[in-house]
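Removed from the display is one protein chain of the complex; every other protein chain stays in position.
Residue numbering begins at 1 within each chain, and the chains themselves are lettered A, B and C in the order written.
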Amino acid sequence: MALKIEAEEMAAFLEEVFPQVRGMFAIDRLDEELLVMRLLGDERHLRPGGTVSGPAMFSLADVAAYVATMARIGRQALTVTTHCSIDFMRKPAAGRDVLAEARVLKLGRSLSVTDVLLFSEGSPEPVAHASLTYAIPPAR
Amino acid sequence: MALKIEAEEMAAFLEEVFPQVRGMFAIDRLDEELLVMRLLGDERHLRPGGTVSGPAMFSLADVAAYVATMARIGRQALTVTTHCSIDFMRKPAAGRDVLAEARVLKLGRSLSVTDVLLFSEGSPEPVAHASLTYAIPPAR
Amino acid sequence: MALKIEAEEMAAFLEEVFPQVRGMFAIDRLDEELLVMRLLGDERHLRPGGTVSGPAMFSLADVAAYVATMARIGRQALTVTTHCSIDFMRKPAAGRDVLAEARVLKLGRSLSVTDVLLFSEGSPEPVAHASLTYAIPPAR
Partner (left out) sequence: MALKIEAEEMAAFLEEVFPQVRGMFAIDRLDEELLVMRLLGDERHLRPGGTVSGPAMFSLADVAAYVATMARIGRQALTVTTHCSIDFMRKPAAGRDVLAEARVLKLGRSLSVTDVLLFSEGSPEPVAHASLTYAIPPAR
């Protein structure tokens, strides 16, 4: 499925709609198969010991599912998260960025379901696994 | 079940283990039946329009489940979230604090399950509903 | 919120739309506040030891959320489960029926969210806790 928003335009769109998270996330890859997003190092999100906090991982999974959905449906500001299930499976490695791999499993008229795996950069085993549902407002 | 940590001591404990969230949360009530936690207003967490963001609601649910569990098992720093399912059901009211009501549904030897309802202060209908599992490290 | 379908009519409706589960479930209580459904004893659903299986508990939670939603929106045959999160917390007691207490947390135009607690009859501690989302088809 062809994307309606490419990586560069998406980064600008994110800064516009979520100015409060400016500098927190970067898009490493965005194509029809896969989105890879990076949670940039930020002292605010660290637990003692230098690992990334659970809420910061949730935020990364949430924005990744949002971006993967928006890339397919185009700018729809009223699209909102209705559900997230997230398993925290391993402690993220200290001092390394966390990456999200997001795949849209379903894109319906009124909702999307996105699978997200989170990794510490350079490690093959996922630190967390999430499934997010976004509600898409009815087209006018 | 008698609590091992009361509200005042818990507030000090939270500041000690999570200094990065200082000033974000307050304990309104903590007893054997119910914990009520408050997400304090903080510009960082607001979406355009003045409502509380999804990640901030996740953080509140997560810390509420942690506090409810800790109050029952005592200080166990290695207790970690292993799962969260959260439904976002309504937009929080602008300009009002969000409150979490947490009830521990199960306290086993190796895990706890906590039900959390989130409300905009003064509204009876929940804005979100979460279930969180914490893994409790084996006793020495 | 006034119910559109009362208990007796609901029981007949269930038999009509799900003939394959005839005799599996009974409605103990159905009013605006709470639905209580009973999973009737049935050898098919038992694990060795005489306790109710996980899939049978899932079925009970699913049908309870369906009934609680239908009671509020009226007969809409195309209403379908889109999500279930379920925590299995305790082993059900052998030889006792399992009861579901279902509460509709949100009834929107396109989806409902229902909280379901499952108990072994006569025990105060829940054996399982579920949250189910049903998608409601657009009104014509």
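As a working rule, a contact is a pair of C-beta atoms (placed from the backbone, for glycine too) under 8 Å apart; a residue touches a chain by one contact, two chains touch by 3 or more.
This one's a predicted model, so the numbers in the text were calculated from it and none came from an experiment.
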Missing chain -> touching shown chains A, B, C
Looking at A:11, A:26, A:89 or A:135, which residue reaches the missing chain?
-> A:89
Which of B:26, B:93 or B:111 touches the chain that is not shown?
-> B:111
In the full complex, chain A touches the hidden chain through residues 85, 87, 89-90, 105-106, 108, 113, 115, 125-126, 129, 131, 133
What residues on chain C make contact with the chain left out of this view?
-> 17-18, 20, 43-48, 53-55, 58-59, 62, 80-89, 91
On chain B, residues whose C-beta touches the chain left out of the figure = 82-83, 85, 110-111, 133, 135
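As a convention for this text, only the chains that are shown with their structure count from here on.
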Measuring between mean CA coordinates, which chain is farthest from chain C?
-> A
Are the two sides of the chain A and chain C contact the same residues or different ones, given that same means over half of the numbers occur on both copies?
-> same
Inter-chain centre distance, chain A versus chain B - centres from mean C-alpha coordinates, in Å | 23
Interchain centroid distance [CA atoms averaged], chain B/chain C, Å = 28
Among the residues of chain C, which ones contact at least 2 other chains?
-> 85, 133
